[in-house]
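As you look at this complex, bear in mind that one protein chain is not there, while each of the others sits in place.
For chain A:
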Amino acid sequence: MIVEIGHFALALALGVAVVQALVPLWGVARHDRALASVGTAAAITCFLLVALSFAALVASYVRSDFSVENVASNSHSAQPLIYKLTSAWGNHEGSMLLWVLILTLFGALVALSRHSLPARLRAGTLAAQGTITVAFLAFTLLTSNPFRRLDPAPGEGQDLNPILQDLGLAIHPPLLYVGYVGFSITYAFAVAALIDGRIDAVWARAVRPWTLLAWVFLTLGIAMGSYWAYYELGWGGWWFWDPVENASLMPWLAGTALIHSTVVMEKRDALKVWTILLAILTFSLSLLGTFIVRSGVLTSVHSFASDPARGLFILAILIFFVGGSLALFAWRAPLLRQGGLFAPVSREGALVVNNVFIATSCATVFIGTLYPLVLEMLTGDKISVGPPFFNATFVPLLVPLLLILPLGQSLAWKRGNLLGAAQRSAAAFGLGILVAVGVLAYMRGGPVLAPLGIGLGVFLVTGAIFDLGERIVARASGLRAVLSRAKGLPRSAWGTAFAHAGVGLSVIGVAAAAWSTEAIGILKPGESLTSGRYTVVLESITPRPGPNFREDVVRFRILSGERPLKPVEAMKRVYTARAMPTSEAGIRTDGLSQAYVNVGEMEGNGGIAVRLYDKPLILLIWIGALVMAFGGALSLTDRRFRLAAPQRAKAARAKPVPAAPQPAE
C-alpha cells in the first residue's frame, strides 16, 4: 500500500509540475495576477508530493519490502538500519528520485522565499523550474521507476554493493545533489530574465544567494566524495580525473565563475550577458554530468548502469534544455541593455580575468572528458585521457589565476591602483617565497615544483589574512576601533577571505602530495614495514563476524619515527550475499598528515600483503575545501541578501560605490 501511494504521488507530482510549467507563463502573458501566482502553490505541492513518494521508498527499504524490485536488488535484511536507509539512493532509480526531490525542494524554496522578487521574475523562474521537473519526473516514471513490484517476491534481497555500505553514501550523494541541482535555480532565473527581457542588479542580488548555496553544497559534496574515495578504495589517491569526477568538477568551476561574475553585476551593473550565459552553462554542465553518470557512455572506473534507453532519454533532456536555453539566449540576449564597461585595472577587471581563466580551465576539463567519446564515434578508436592530460592543461591555467588572486582581491572597485595593490600583496608574496625557499632547503632536493606549490598556498592564505587585516586595522586606531571595524565589515568580505584562504590550504595539501611515499611488503605477525616517517608492525590477524559480512582484522602497531601512535586496524571483508571481497584501509591521523595502511591477499606461508603510505599534510586538501565552503556560507548570511532588494538596489545605483578600498565584497 505504501508503495502504491508513493508511486501515485510521483505520478500526481508530474501533473502538478505540468501546471507549474505552463500556467504562470500564461498568467504573465495575459497580465493575470492570479494565474501568474499559481506557480507558488504548484511548486510547494509538487515538493510535498515528491517528498511523500521519497518517504514511501525509504519506508519500503526500512521494512525490507522485497516485493519492490528496487529494494530486492539493492538491500538485504541483515544490513544495519543506516545502510538500509542509504540504500534508498544507492542505486539508479532511488538516486533519480533524490535528484527530483531536491529539484522540487529548490522550487518550493523559491516559492516560499520572502525575498521580494518582481512578480514576473518569480513566475518565470517557477515555470522554468517546473519544466525541468516535468522532464525529470517523466524520466523517473518512464525509465527508472523505483516502485516496480516483483511477483513473486523473493525471500531475501541481493544486498547493496559493499563499496557503498559506508557512511559516505549517507552524506556524499545528498550534498552533491543539492549542489548539482541547486544550479537549476540559477538556470531558471536566467531563463526567466531572458523571457522577461530585463536584467539588472535586482536580478543579480536575487540569484546570488542561490548560486552561493548550490556552490557551498557542491564544494562539500565533491570534497566528501574525494575523501570517501580516498579511504574506501584503498589506493591512497584522492582525485583520479575520472569522467564521473570531472562531471562534478565542471559545474563547480562554472559555478565558481558565476559567483564572481554576479558580484560584478550586482555592484557595477556590468557583465550582464556573460552572467546569464554562465548561469545557463553551469546548469547545462550539471545536466551533462547527470548524462555522463547515468548513461554510461563514457568508460568510467565507476560502475554505473548503462541502459541505452535511459541514456537516450537523458540525452534528449540535455539537448532540450541546453539547446532551448542557448537558442533563447541567442534570440533575447541582444535585447538586454548592455551593462557599463569599466577600467581593466579594477576589482571588476580582476574578476573578469578570474572568469576568463576559470571558464578556460573548465573548457579544458570538458575537452579532456568528452574527447574520447567524440573520437570513438568518429574513428572507432578507444582512448583514455588520464591524469597526465589534465596535469598538463588544467594546472598551468590554474596557477596564473591563483597567482593574481590576492592582487585582484585587494584592488578597489571602478579604478584600482595596480601599484598599490602590488604593494599590499608584496608582504604575503614575500612570505610565500620565503616559505618555498625554506621548504626547498629543508627537504634538500626532491621535487622542485612542490615547494613552489606550498609557497603559492602560503601566499594565498596570508594574502587573504593580510587583506582582511588591512581593511580592519588600516585606518583604525586602538583596539576598540579595530573591533568595531571588524564587526562592521560585511559578512561577504569575511566570506571572501575565508574562501580564498581555503583555496590556499587546499593548494598546500595538493602540493605536499609530492612527498607522499609508498611501500609494499609481505608481513607475518611481528614483522614491520616502513614508508616515509611511519613504521607499522603487524600484530595479529583475527577473523571477526559482521552483520552481513565476514572479515579478517589485521592489527598494526604504528610508529612515527620513534614515537608510538594509536594502533590501527585494516580489514579484508567478504560480503556474503554477493560473495564480493572488499578491503577497508586503516588510517591513523597524525597532525595534518596520515599513515594509511591497506592489506591485500593472504599468502600461502601465513604472510599478508601490506601496503603502507605516508601522506604528509593530506588533510589540508579537504580542510581547505571545508574552509572554502564555510566562506561561502558566511557570504550567504550577508545582510544585503536578507533585506528587501529592490529599494536598496535603487539606492545603490543612485549613489555609486566609493572608489576607496572600502570593505566591499
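Assume a residue touches a chain if its C-beta (ideal position, glycine included) is under 8 Å from a C-beta of that chain, and two chains touch if they have at least 3 such contacts; residues count from 1.
One rule holds for everything that comes next: contacts and distances are computed from a predicted model.
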| item | value |
| --- | --- |
| Options "Cytochrome c-type biogenesis protein CcmE", "Peptide ABC transporter permease", "ATP phosphoribosyltransferase" or "DNA ligase-associated DEXH box helicase": UniProt name of the undisplayed chain | "Cytochrome c-type biogenesis protein CcmE" |
| Omitted-chain contact residue, chosen from A:Thr360, A:Ser560 or A:Thr576 | A:Thr360 |
| Contact residue for the chain not shown (choose from A:Ile199, A:Val385, A:Ala464 or A:Ala570) | A:Val385 |
| Absent chain, residues of chain A that touch it | 73, 89-92, 94-95, 161, 163-164, 168-169, 172-173, 176, 225-226, 228-229, 232-235, 237, 239-240, 242, 244-245, 293, 296, 299-307, 341-345, 349-350, 352-353, 356-357, 360-361, 363-364, 367-368, 371, 381-386, 388-389, 392-393, 396-397, 404, 407-408, 411, 415-418, 520, 522, 578-583, 598, 600-601, 603, 609, 611 |
